[in-house]
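Of the protein chains in this complex, all but one are displayed in their positions.
Up next, subunit A:
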Amino acid sequence: MMQTEYSKEKKVGEGTYAVVYVGTKYSTNRKVAIKEIKTSGFKDGLDMSAIREVKYLQEMNHVNVIELIDVFMAQNNLNLVLEFLPADLEMIIKDSSILFTNADIKSWLLMTLRGVHHCHRNFILHRDLKPNNLLLAPDGQLKLADFGLARNMGSPQEILTSNVVTRWYRAPELLFGAKHYTGAIDMWSVGVIFAELMLRIPYLPGKDDIDQIDVTFRALGTPTDRDWPEISTFSTYNKIQFYPPPSRDELRRRFAAATENALDLMCGMLTMNPHKRWDPTKCLTSEFFVELPEPTVPEELPKLNNK
C-alpha cells in the first residue's frame, strides 16, 4: 500500500467545528497541526469558520501569520493542515513562573503589528485578536491564528455585524453596535493586548456586554462628540454613564514600567475615535520601536518552562 502524505498522531483539541490533531507531513518530516472539520450532524453544512480560515489563509504568506500548508479531503472529511504552534501568548502571560522584560513585550508587540499590517494591506480584518490567538512557534516567532471570524473589508455600503471580537478586546464602535467599521477594530484589540502584556492581567475584563461598556469607559473615559463627532448617532450613546478620561499621571501609575513612548503608542491604539486611532503603519514607525531597549530577538524570547 502506498503511504499517505499526512499522519494524525495525537488528538490535541476539540472545538465546536473541528478536531485538532498533531501529525507529520511525511515528505518533509515536518510536524503539523491537522484540523479535521466536522461535517456530519451540522445544522448548516460546512461551518463558516472553516470556510473563512481557508479563504483568508490561502491569500496570505507572512512570517507572522499562521501558514495553511495544505487542504485535503480524507473520505468525506475536510482537513486543514496548519503550522504546528505549541504555545500561545495567553499561556505565557498567565504563567507566573515566567519573567519577561520590556524588550520581550516590544518584540511580541512588533510581531503582532507586522502580522496585522499584513492582513490589513490585503484588505482582511481579523476580528478576533486576543492573546489566545497569538501563537508562538518554537523559534519564538509570533503568528496570528484563528481566522474563523475574519472577513474582507467591506464595500462602503456593506453591512457588517458588530458581534465580533472576544468581549474584552472589543473596540468602542463595536460596543455601540456599529454596522460599518474598519481595520481600526483590530488595532484596538492590539492596544488592549499591549496593556495586558504590561500588566500581566486582562486590562478591560467586562463581565458581560453591558458591563464591558462600563469597564471600558471607566478605564479610558467616555468619548464625547468633540473628539468623536459621529458618536451621538449611536442610539445607546445617550444611555451610558459619563466618566472623565484618565490623566497622563494616572496612566503612568497604572503602567509603572512603561516609557512615555510606550504610553503614546498604547494611547494611539486605544483612541476612542476609530478615524483617529493609529493604524499599523503609524504604530510600526512610532518612537517606541526606535528607542531602547531593542526588541528581543525571537529565538531568545521566554518560552513555556515545561516544553
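Remarks
Operating definition for what follows: a residue touches a chain if its C-beta (ideal position, glycine included) is under 8 Å from a C-beta of that chain, and two chains touch if they have at least 3 such contacts; residues count from 1.
Here, contacts and distances are computed from a predicted model.
Choosing from "LAQU0S12e03202g1_1", "tRNA-dihydrouridine synthase", "Spermatogenesis-associated protein 5-like protein 1" or "LAFE_0A05292g1_1", the protein name stored in UniProt for the chain missing from the display reads "LAFE_0A05292g1_1". The chain not shown here is touched by just one of A:155, A:235 or A:305, and that residue is A:155. Within the set A:6, A:108 or A:278, the residue that contacts the chain not displayed is A:6.
In the full complex, the hidden chain is touched by subunit A at residues 1-6, 26-29, 39, 42-46, 48, 51, 54-55, 58-59, 70-76, 78, 123, 151-152, 155.
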